[in-house]
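Please read through the structure below; I'll follow up with questions.
Only a single protein chain was left out; the remaining protein chains are all shown in position.
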Amino acid sequence: MTMLEVQNLSKYFAVPAGVVHSVEDVSFSVERGETLGLVGESGCGKTTTGRTIIRIYEPTAGKIIFDGQDITSLTPREMLPFRKRMQMIFQDPYASLNPRMTVGDIVREPMVIHGIPKDEHSDRVAHLLRLVGLNSEQAGRYPHEFSGGQRQRIGIARALAVEPELIICDEPISALDVSIQAQIVNMLEDLQKSLGLTYIFIAHDLSMVRHISSRVAVMYLGRIVELAESGELYTNPKHPYTVSLLSSIPIPDPDKSDSREHIPLQGEIPSALNPPSGCAFRTRCPKARPECAALNAVLRDTGNGHLCACPFV
Amino acid sequence: MYDPELFMPLPAEEKSSAEIPRPSRTYWQDVRARLMKDPLAVLGLIVIVIILAMAIFGPVFSQYEYDAQDFMVSNEPPSFEHWFGTDMFGRDLFVRVMYGARISLAVGFLASMISLCIGVIYGGISGFAGGKIDNVMMSIVDVIYSVPTMIYVILLMVVVGPGLKSIFITLGISYWAPMARIIRAEVLRLKSEEFILAARVLGASPSRILFRHLIPNAMGPVLVTLTFSIPGAIFTEAFLSFVGLGVSAPMASWGVLSSDSVGSLPVYPWQLFFPAGAISITILAFNFLGDGLRDALDPKLRK
Partner (left out) sequence: MNDEILTVKNLHTSFMTGAGEVKAVDGVSFSVKRGEVLGIVGESGSGKSASMLSVMGLAGENARVWAERTAFKGKELTPETVKALRGKNIAMIFQDPMTSLNPVLTVGYQLRESLRRHNWQGDIHARCVDVLERVGIVPAEERLKQYPHEFSGGQRQRIMIAMAIICNPDLLIADEPTTALDVTVQAQILGLLTELRKASGMSMILITHDLGVIAGEADRVLVMYGGKIMEEGTRREIFYAPAHPYTKGLLRSVPNPERPSERLIPIEGQPPDLLNPPKGCPYVKRCPQAMRICLEHKPEAKVLSGTHKTSCFLEVKE
């Protein structure tokens, strides 16, 4: 059953220097109960995609269909019931909690907004804090008294307070220490199982995305260049960008690290103000051909639902 | 070399005992602790409290009335009976300076509070709305800002007429512009923080975001500006009274007292010295406190 469908979504930002094409013609769907990974380097539009889906940003073009209902152009009031059903977890555990509110107030706020009866609040706050591995006596404390991992748990408790079905996890572990990342990932997996959640997991840490996702979409300069089942994508990458990206991940194993082949990319990501014509990756692609400048690099199925935007594979 | 007992596994409950929780402190408790470490700020605060106490209770306990005239003792120098001497009508200057403190401080606090209310709401809305609304609202502030405050205040006073109430109103509505600018800058900075995005994702209404999330987090710089704007208002009131646009006799503000004494300055210099000294000490004390507050609120020093 499809939880979310994104059709030809684009998001442009007007800046003094011109128009930034942050998200360009992105389409994908997320099935109920699965985790879709969204990976790419900074500026590839993965965060903007997440924020546009949840309507913090107004989409420039395209459609967002949540559980069969088009939510692309709902007013804030019409959007309110959907805000109960989809939530977000943020990257920076130090910036995502209001420093002037106690933990209890932070977790209670969604209940206040969505009109959950007052007498239930305290019990639910205590329950939510226990659910994310915190002590319910800590509700009276302020965010700065907690470590990064604990704050991320508070953020998750806040998102869970409205009992959502879909959670967009926007780089939820990239600001955390290695030893804490695994705690949070395990917790997200446990919550997914016990609460039947659907995740969109946005990250640049490819090995963690592979671990948590059932399917993975790779983004480059606002577009999805490859989308496949996660095992398939990592063992059999097709797009030249995905191939280079995977060969760039440092492997925590000396022998494998020494023996594998690096496919270095030249240069850096071009500006989204002025993206290259045709295939946006052609300026760095080791297999670029003259015709790449003119082609229309759309995702096509290369077999078994493995989508790739490069026509030469 | 070690007791083998020590190599027994450590039970889980003893692991957590290694952790001594630190006492819970709110942001404002932190600020207060840092402020109390700044000797000049503490001095300023003590002076302000003393002046406030004298303004409130001084005239009550004094044996003289602020408007009681006694021509037998006019223009007396400071003495045991009259600590600050007397004026040309034989009124006790000590009680008049204390009474003047009531008016001057009331003007300072109230005018600042009025400007705070207007400034916070105006600046908050402007910064939060952003875009065209922000441009228009800030252009209005720029226009107000570009007219020298004094001209503006004097014009308003002439229109509204002198008196205590009109001073409050005039100062209040002319001091809000800088406050609005500061709030707007803070709101603009905070608006893109993730906790604001989180509130939007939760469906919080704009007013909830503004009053629950944005403004409480912008209060630090506001407090500093407020502390600096109080002496500004006191000084402006003194100036207005000095040029005859302030409160009228027999009421006494520090400006009125200074103004009254200028004519006889060469002969009875203490009549100017005490009210002018009171103004200076108060302004200095507020500036010390404001500097200390600014340091105490500085996020760079926060750990």
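In order of appearance the chains are A and B, and numbering begins at 1 in each one.
Basically, a residue touches a chain if its C-beta (ideal position, glycine included) is under 8 Å from a C-beta of that chain, and two chains touch if they have at least 3 such contacts.
Predicted, not measured: the structure shown is a model, and the values here were computed from it.
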Chain not shown: contacting residue from A:Asn8, A:Asn135 or A:Asn186
A:Asn186
Kindly state which of the options A:Ser73, A:Asn135 or A:Ser248 is in contact with the chain not pictured.
A:Ser248
Among B:Leu10, B:Ile133, B:Val158 or B:Val243, choose the residue that contacts the chain missing from this document, as touch is defined above.
B:Leu10
I'm checking contacts with the chain that's been left out. Which of A:Glu78, A:Asp123 or A:Asp177 qualifies?
A:Asp177
Where chain B meets the left-out chain, the residues are 2, 5-10, 14-16, 18-20, 22, 33-34, 37, 301, 303
Tell me, which residues in chain A touch the chain that this view leaves out?
41-42, 147-150, 177-183, 185-186, 189, 204, 206-208, 210-211, 230-231, 234, 244-245, 247-254, 256-258, 262, 264-265, 268-269
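In this section, only the chains that are shown with their structure count from here on.
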So how far apart, in whole Å, are chain A and chain B when each is placed at the average of its C-alpha atoms?
47
Spell out the part of chain A that touches chain B in their complex, as residue ranges.
51, 54, 56, 76, 79-80, 83-84, 87-88, 90-92, 95-101, 109-110, 113-114, 140-142, 144-145, 155, 158, 162
Which residues of chain B touch chain A once you look at their complex with the stated criterion?
22, 24-27, 193-195, 197-205, 208, 212-213, 216-217
